[in-house]
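Only a single protein chain was left out; the remaining protein chains are all shown in position.
Up next, chain A:
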Amino acid sequence: MTIIFLLIGISLLVALTFLGAFFWAVRSGQYEDDYTPAVRMLFEDEVEPDEPA
């Protein structure tokens, strides 16, 4: 059953990784504005005009 110590250690490491990822996301400002990116995503990349000017 001592394997449990190892497993718990690993699970904690995984959880800490996610906590770190969350901190990074907060620090990089991703939670400052949770509306605009959803709209921004829908803007299409501009293509060259397909009709001659």
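Rule of thumb we're sticking to: contacts are C-beta pairs under 8 Å (C-beta built on N, C-alpha and C of every residue); 3 or more make two chains touch, one makes a residue touch a chain; residues count from 1.
One rule holds in what follows: contacts and distances are computed from a predicted model.
Q: Mind telling me which option in "Amidohydrolase family protein", "ATPase", "Sugar ABC transporter permease" or "PTS system, nitrogen regulatory IIA component" is what UniProt lists for the chain we can't see?
A: The UniProt record for the chain left out of view names it "ATPase".
Q: Residue by residue, what part of chain A touches the chain that was omitted?
A: Output for chain A: 1, 4-5, 8, 11-12, 15-16, 18-19, 22-23, 26-27, 31-36, 39-40, 42-44, 46-47, 49-51, 53.
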